[in-house]
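Please see the structure below; I have some questions.
Note that one protein chain is taken out, while the other chains of the complex remain in position.
We call the chains A, B and C, going by the order they appear; numbering starts again at 1 in every chain.
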Amino acid sequence: MDLQELVDAVCADVGGHLGRGRVADYIPALARVDPRHFGLAIASVDGQHAAGGDADMPFSIQSISKVFALTLALDRIGDPLWQRVGREPSGSPFNSIVQLEREQGIPRNPLINAGALVVTDCLLAGGTPDAAIADILAFMRARAHDAAVCVDAEVAASEAETGFRNASLANFIRAFGNIAHPVADVLATYFSQCALSMDCRQLAQAALYLANDGIDPRDGEIVIDAEGARRINAIMMTCGHYDASGDFAFRVGLPGKSGVGGGILAIAPGKAAIAAWAPGLNDQGNSLVGALALERLSRRTGWSVF
Amino acid sequence: MDLQELVDAVCADVGGHLGRGRVADYIPALARVDPRHFGLAIASVDGQHAAGGDADMPFSIQSISKVFALTLALDRIGDPLWQRVGREPSGSPFNSIVQLEREQGIPRNPLINAGALVVTDCLLAGGTPDAAIADILAFMRARAHDAAVCVDAEVAASEAETGFRNASLANFIRAFGNIAHPVADVLATYFSQCALSMDCRQLAQAALYLANDGIDPRDGEIVIDAEGARRINAIMMTCGHYDASGDFAFRVGLPGKSGVGGGILAIAPGKAAIAAWAPGLNDQGNSLVGALALERLSRRTGWSVF
Amino acid sequence: MDLQELVDAVCADVGGHLGRGRVADYIPALARVDPRHFGLAIASVDGQHAAGGDADMPFSIQSISKVFALTLALDRIGDPLWQRVGREPSGSPFNSIVQLEREQGIPRNPLINAGALVVTDCLLAGGTPDAAIADILAFMRARAHDAAVCVDAEVAASEAETGFRNASLANFIRAFGNIAHPVADVLATYFSQCALSMDCRQLAQAALYLANDGIDPRDGEIVIDAEGARRINAIMMTCGHYDASGDFAFRVGLPGKSGVGGGILAIAPGKAAIAAWAPGLNDQGNSLVGALALERLSRRTGWSVF
Partner (left out) sequence: MDLQELVDAVCADVGGHLGRGRVADYIPALARVDPRHFGLAIASVDGQHAAGGDADMPFSIQSISKVFALTLALDRIGDPLWQRVGREPSGSPFNSIVQLEREQGIPRNPLINAGALVVTDCLLAGGTPDAAIADILAFMRARAHDAAVCVDAEVAASEAETGFRNASLANFIRAFGNIAHPVADVLATYFSQCALSMDCRQLAQAALYLANDGIDPRDGEIVIDAEGARRINAIMMTCGHYDASGDFAFRVGLPGKSGVGGGILAIAPGKAAIAAWAPGLNDQGNSLVGALALERLSRRTGWSVF
């Protein structure tokens, strides 16, 4: 299969749907993004690349960053992480606090906000938010093979100003002793991590290790061991789209992670990493046209793992 | 890979764990099963078979039957089924009624008890429980290519006597109008379906269409269309082990469905169907040694979809 | 204070509101009641009676019967009842099943449906539904000093036909072992008890023992000991209007119990029992004009216990 033909075909598939969905509006930097943008990029384990639409336009990757933060945390502390966060779908929205009360401050999985805050707490490891975010940024630049990856300071600041729900989650977890660092530090790091600005090409390249048993095929770097990579994919499959994870598995059949900025990262194990971006969201807060594009791509390629 | 060598190796892997877990004891027929049994069978899409341990000993497949009932219901009524039952993990135990109240009688997915009762209601289709269970039995015998598959009448009767929780779920759903037939008929059919008695060989053979895009490779029968088969696998992956589905995906990496009788069915898409059986259950009600065997099998084969 | 003048004044107070609210429509016998009815009756501990409007028109007392069933059960089995049902407000609607799952089949209080089903199970005491309902009927006739009190067979039959939610609750409780008799017997008794047909005069008279430390002032009968009567009043205050109990306490300041037929029974301890009836319900399922009448009565008399 020619990847560029595939990308072009999928771009054509969704052409009539551009602009659908509702752009996130809780911070100005997201609210003013034109909903008609659409980008798609594929990086394959055998070194091919293809891109279409606005694949070179940076966007706020938001919760997609949770996948990379999880990789870093697993690499650093390994299995003990699972004492502090579960790996089960929550059956609840991304920012729900209900289960946290029932389950005594142990978040259901690392891809909902509560779990991601615990992962971020791990990444702080006694250091400052600046040091932690520098680590994350260095990791992203290395994996994207592109020093242009950066944190959007305006987005990070806006998140901090309006992030009462995340502050509530972090304080709640802290009350149960499952966050070790000052809540303000955890939040500062988390908001910066979510404010990573990347384009589809960078994102697909950065995640390629997940499609290749943990090894970045471009430079042979062992980012995480093979089992770790498979486990991250498993968690993306069952938990990556919050309370719409089942629907994404049903329709697309690939491990994926969405962000409120309209991005979706999907992994075709053994084959490729795919990044789609379209700012309009569906009712569950996932990119409407992005999911549609991945559904078409999955049908055209047969890459569904099922 | 030689399948029989694989089966033998996995049997050896779990040999030291036989008898672990707690056998279901809510009905006598299950309670008296020796916890040290263990069976494993594989049927591959290219026609190979392998079996080990107690693979020829029939057991009560219980909730594994939900996968076959779902296949039949999708074949009969297609997508309108999704108006009546969701396809999201519930994040709750198999018999939870909480979400049913919040979500107005629409079960989260067809593999929890509530959803399976709705599926069974579809299979009744205006007919009698006897007719419905005859259809299910005919289907199972055809797919297992074995007329010996039967319903264990003692188990079905015991389920009916003690099935207050299922009666509660069915009445609850009926109160919201999402069950059309008399509750007693739905329950009678459901209890018989769960009381299907099969051995690992039969079960692996019967499910092989799910590993082969919906076609039974033994006779070429199109059991369900390819997309339907993939969707069922997706639902097994995200929902097949109740509130331990994430853990199964994480450890085994295959779509699977467990039953309280100690059976687990797993699908390696494009490759094989696997049935494991060990009566002792873990805290979430899934076969402890069965899951362990599938974890070892997945590592030995690299069949994880991730 | 002249009680008849009081009743007349309250009738005048609510005259402009008659017909407001929505009549219960889940069974035909309730749905066809004219929403403009309004009745009010007061029986005082010193032997006075007053009535106005449709105080002589029988209506379905429905959940108000729970107060009398509780009296009977406490009289028979005493404090051990509190091992099987709590005495806390549930914070949930009358027919909610959520807390029952969290709290292992122990209903929060005897005035929500779940709790009332447990109370009814106590009243069966090994006997038949016919015997139990005969006991309840005998009790009501004795307390109302009126042999005309009866069970409306049409209402009872309709409840049985549509009572899936109650069947769900009873089966759920039975699954936890907190109902001892066959579910069908409990439901049959419960539906008959709820179908008691009484008018405001009868109802006020029947409940007078609750305003008089457990003694019926008309014949000196010790219906329940003084502490028991106070406790029932306490439960009516905190739980008598489901998830609107706080509002009723706030506005009326008297222990009260509502029924979906539009009746409300209120107790002014040491003073009187009051029955109001208006079929139109508010959003919480309590009589809209009935509550309004009791609010006015409370203000006019200063009978609020607060």
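What we mean here is this: a contact is a pair of C-beta atoms (placed from the backbone, for glycine too) under 8 Å apart; a residue touches a chain by one contact, two chains touch by 3 or more.
Since we're looking at a predicted model, the values are computed, not measured.
In the whole complex the chain that is left out makes contact with A, C. Residue in contact with the omitted chain (choice from C:Asn233, C:Ser258, C:Ser287 or C:Thr301): C:Asn233.
Checked against the full complex, the one of C:His17, C:Arg87, C:Arg218 or C:Arg300 touching the unshown chain is C:Arg87. When the omitted chain is restored, the residue from A:Ser44, A:Thr71, A:Ser96 or A:Ser158 that touches it is A:Ser96.
Listed here are the chain C residues that touch the chain not shown: 86-92, 99, 108-109, 229-231, 233-235, 237-239, 243-247, 249-250, 253, 255, 269, 304-306. Listed by residue number, the positions of chain A touching the unshown chain are 96-98, 101-102, 164-165, 167-172, 174-175, 183.
Convention: only the chains that are shown with their structure count from here on.
Computed from the mean C-alpha positions, the centre of chain A lies at a distance of 32 Å from the centre of chain B. Chain centres here are Cα averages; for chain B and chain C they lie 46 Å apart.
Of all residues in chain C, none touches 2 or more other chains.
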